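First up is the structure itself, then whatever we jot down about it.
All protein chains but one are shown at their positions in the complex.
By written order: A, B and C. Residues from 1 in each chain.
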């Protein structure tokens, strides 16, 4: 199984990428750990997480094809 | 001395004219009487009066060249 | 663009876009709030409005619109520009009869000031409307 992680706003700059695929990851909490292992600087930024376009604070069981986005505070307008 | 009276909105229709000159009239109250003598129907309508673009409720001493407007409630927009 | 406050006939798309383009050159502005009043085909006693004929005390409109402008600019410190255009004469249903265009540094004051300006226009501009129905009869509002 594989999920896709998107980096937005300043996080794309900090991580140096717009997206990255992760394989064999069960829970959202596991995924978060793997992301911060790969990109340790992002912990200094505040952001929310969406799974398939829904913002969530809960730990979630991930399934193949899920799209997870790391979103700093919105600043549109 | 002569003043000019303007009729606006429905009052132009009721009086049948957009304006009328009046001569030798001292006070605004005298003018009002002369107007309602000439156009008795206008008493059935509510309106405010301006003298030289200033709305007034007071009796005023008129002078030559004054412009008096009879204005029904505004309905612009 | 030499319209002050009154324009003969509807407020055209051209007038509106001229205001948009004019404002869009100022780099200290963050928001524009625009209100467009449009003639509705209201029904009264089964008769439909096909147009409104506006009449105005033009000289006093200029004086009052100027007062509204000054009031808004003094009341809302962030507001940089207030423009007002009102129709006289015939405006058909579906056409625009009023444009209020308020520009400010930030969005809040732009929107608040625009709302306030529209209220003041309704209360204070010496303009009258005559509804003209499809059968050519009319009704003063």
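Throughout what follows, a residue touches a chain if its C-beta (ideal position, glycine included) is under 8 Å from a C-beta of that chain, and two chains touch if they have at least 3 such contacts.
Keep in mind the model is a prediction, meaning the values are calculated, not measured.
Novice: If I'm reading the header right, one chain is hidden. Which shown chains does it touch across the whole complex?
Specialist: A, C
Novice: Please pick, from C:17, C:44, C:77 or C:137, the residue that touches the omitted chain in the full complex.
Specialist: Going through C:17, C:44, C:77 or C:137 one by one, C:17 is the residue touching the chain not shown.
Novice: If you put the missing chain back, which residues of chain C would it touch?
Specialist: Interface with the chain not displayed, on the chain C side: 13, 16-17, 20-21, 23-41, 93-96, 105, 107, 110-111, 114-115, 118.
Novice: To test your reading of the contact rule: which positions on chain A touch the chain that is missing from view?
Specialist: Chain A touches the chain not shown through residues 6, 8-10, 12-13, 50, 53, 69, 71-72, 74-77.
What we mean here is this: only the chains that are shown with their structure count from here on.
Novice: Quick check: how many Å separate the C-alpha centres of chain A and chain B?
Specialist: It comes to 74 Å between the two C-alpha centres.
Novice: Give me the residues of chain A that touch two or more other chains.
Specialist: none
Novice: Listing for chain C: what residues touch at least two other chains?
Specialist: none
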